[in-house]
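Would you mind keeping the following structure in view while I ask a few things?
As you look at this complex, bear in mind that one protein chain is not there, while each of the others sits in place.
To keep things simple, chains are lettered A and B as they appear, and every chain counts its residues starting from 1.
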Amino acid sequence: MQKDYEQLPQDKFKRITLNSDHAERIAKPSLSFWQDAWLRLRKNKGAVVSLVVLVLMIILALVGPHLNGHDGTTQNLRHANLPPKMQGIENLGVMDGVGNLGGKKIDLYEMKKVDEYYWFGTDGLGRDLFTRLWQGTQISLLIAFVAAMIDLVIGVIYGGVSGYFGGRTDDIMQRIVEILIGIPTLIVVILMLMIMEPGIKAIIIAISITGWIGMSRIVRAQILKFKNQEFVLAARTLGTNDKKIMSKHLMPNVLGIIIINTMFTIPNAIFFEAFLSFIGIGLQPPNASLGTLINDGYKVMEHQPYVLLFPAIVISVLMIAFNLIGDGLRDALDPKMKD
Amino acid sequence: MTKILQVKDLELSFHTFAGEVKAIRGVNFDLNKGETLAIVGESGSGKSVTTKSIMRLLPESSSEFKNGEILFNGKDLTKLPEQEMQKIRGKDISMIFQDPMTSLNPTMTIGKQVMEPILKHQKVSKAKARKVAIELLAMVGIPNAENRYKMYPHQFSGGQRQRIVIATALACNPQILIADEPTTALDVTIQAQILELMKDIQKKIDTSIIFITHDLGVVANVADRVAVMYGGKIVEIGTVDEIFYNPQHPYTWGLLSSMPSMDVNEEKLYAIPGTPPDLLFPPKGDAFALRSEYALQIDMEEPPPFFQVSETHYAATWLLHPQAPQVEPPAAIIERMRTFPGSRYYEATGGRA
Partner (left out) sequence: MVKYIGKRIIYMFITMFLIATATFFLMQTLPGSPIASYSKLNDTQKAIVEKKYGIDKPTPVQYAIYMKNLAKGDLGTSFAFKGKSVNDLLASRIKPSFILGAQAMVFGTIIGILLGMLAALRQNTFWDYGSTFLAILGTSIPSFVFAALLQYYVASQWHLLPVGLWNDGWKSSILPSLALAMGPLALSARFIRTEMIEVMSSDYITLAKAKGANKFEIAFKHAFRNALIPLVTVLGPVAAGLVTGSLVVEKIFAIPGIGEQFVSSIMVNDFATIMGTTLFFSAFLIVVIFIVDILYGVIDPRIRLAGGKS
């Protein structure tokens, strides 16, 4: 708050005219919603690591069964119950082919005169567990992806129609959902599996038969939230038809939450498949899935813990990866999402 | 007049993912005992942040005082330990927030919430605190306070909730009451009631009020003095009459011109072009210059100092420099200035409209 103003060069007080565009200039680069979400997702270390791990797992599930020359179904009783042995690290004291036999530690490969390497060991029928593990992972992932896709399609259509058209349609559709939601998933899944021919198809149907309800409720809630917002009313005022409002105005807004929800359905489906196979009503031998492998492993856990260990690790890592990616996506797509 | 609060060269930054946001860039003002100071400005001008920094309510992890001090009763609030600060909050300085729908705890009875500061800061029994709380509720105009004392916030309307928030703020007869847009979220009729209530209360308990708003109509109604904030700085400060009838800063002109008024026949409402500055990269000179049609070359180079207009009136614009060219304010502003004794457009005969 000075009184004596210093003398400044007079030309500094020239009036200038600024282009008003200049004032309207937006300083930050404009990012689309998805670019912005991607940037945020990339900052989430857990999600990025999980994404890499997941991609590796999927690649292994695809190529793993062909990596070591064993085919996973050939039974060779001479090679039964071999512990893991892998080139390169066998000298480190792990995966060196040494197993328990009658309380003594013995190199079972030497004893049984087996020259091949079974990286993750063999089961009681002499099948290569490494190959079986990745075949099982493949099946588990397949079941999970297909079940999640079915949930997605049915859930989005049901929820979308119910939410968008509202009124009587919504009333009737929601009464149905209210009753279905009361039926515990577990019960439905078990009952469905009991009456169907056991197999991949049966498991997928059993998992998706109630799985879509969650998705439909989320989609309906979102549609209800958005459909009365000004931008939709504006579009309607301008004469946009229902189909276009749905696809151009509502779906892009609901897409984020659909993706997030799907990312949580997949691990859920993996869990259910494994759960069903573990209690013995899922996939039947000789088919391998993570669940059947864990079940097989559990039976011989006392003496050959490695049979259980590897599928247990794979299913846990898969589940953790999907959950972390789901969390990351949720934070990235909608930091405030609560509903 | 006693100065109860002095804010000197206050600078504050937020640390965000994108970088350092300089939200307050050198703010100076005093608050006198018993007066109402209004701080006006658009969203993002730093008005809320300024008052929250007085209360130290900003998240400690992401905000940082870069410079300056906030003197209250001889203590610098920026340096006070958190425990000392807790003794001041709610007792000497209290606050009312913008949205009464969210500023009350939904799972606590309103009585408990009003009582909380009393029990916290005064050594009184629960029964006494309860009595005081009921009196307070009655004073702010909650009918039947003894019975409604045990009710939950959702059982009250927005206006009533704001009254309850005000009662809570007044519980310990604070020396300073900070009201952060207390009427923005309310209906116009309720707004008027709340403003009346605040004026009444000020008369009764002689507290100083800092009133944050972007509504100039509200300012004219309640304030003694007005500070106009833009881009993290105060650009003009003066008495209500000085700001309304002899404004000097082009931003104040813009604000006043964009206020709809009954007595001027405008064909269309004025809007200030452009958007507020990005405080991640604050402009070098006058932050408003980019949006001003009165910009000078020097506005691009150096931030203007405060120029004194009168004893109580200061404005930070190079236009007040003796070397600056005379500019013609917008017509509506000239219209206002005509009625202000001491302005260069004053028409002695005209008087106040």
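Going forward, contacts are C-beta pairs under 8 Å (C-beta built on N, C-alpha and C of every residue); 3 or more make two chains touch, one makes a residue touch a chain.
What you are looking at is a predicted structure, and each value in this text was computed from that prediction instead of being measured.
Within the full complex, the residue among A:Thr169, A:Gln229 or A:Ser316 touching the omitted chain is A:Ser316.
One of B:Asn28, B:Ser94 or B:Asn221 touches the chain omitted from the figure, and that residue is B:Ser94. The chain omitted from view is touched by exactly one of B:Val7, B:Ile70 or B:Leu104, namely B:Leu104. The missing chain, though absent from the display, is touched by one residue of B:Gln155, B:Ser258 or B:Ser310; that residue is B:Gln155.
In the full complex, chain B touches the omitted chain through residues 55, 57, 83, 86-91, 94-95, 97, 99, 102-108, 116-117, 120-121, 152, 154-155, 165, 168.
The missing chain lies against chain A, touching residues 178-179, 182-187, 190-192, 194-195, 267, 271, 274-275, 278-281, 294, 297-298, 301-302, 305, 308, 312, 315-316, 319-320, 322-324, 327, 338.
The rule is short, and it goes like this: only the chains that are shown with their structure count from here on.
Residues 1-3, 5, 7-8, 10-18, 20, 22-24, 26-28, 43 of chain A touch chain B in their complex. Partner chain A is touched in their complex by these residues of chain B: 17, 273-275, 278, 280-281, 289-301, 305-308, 314, 318, 321-325, 327.
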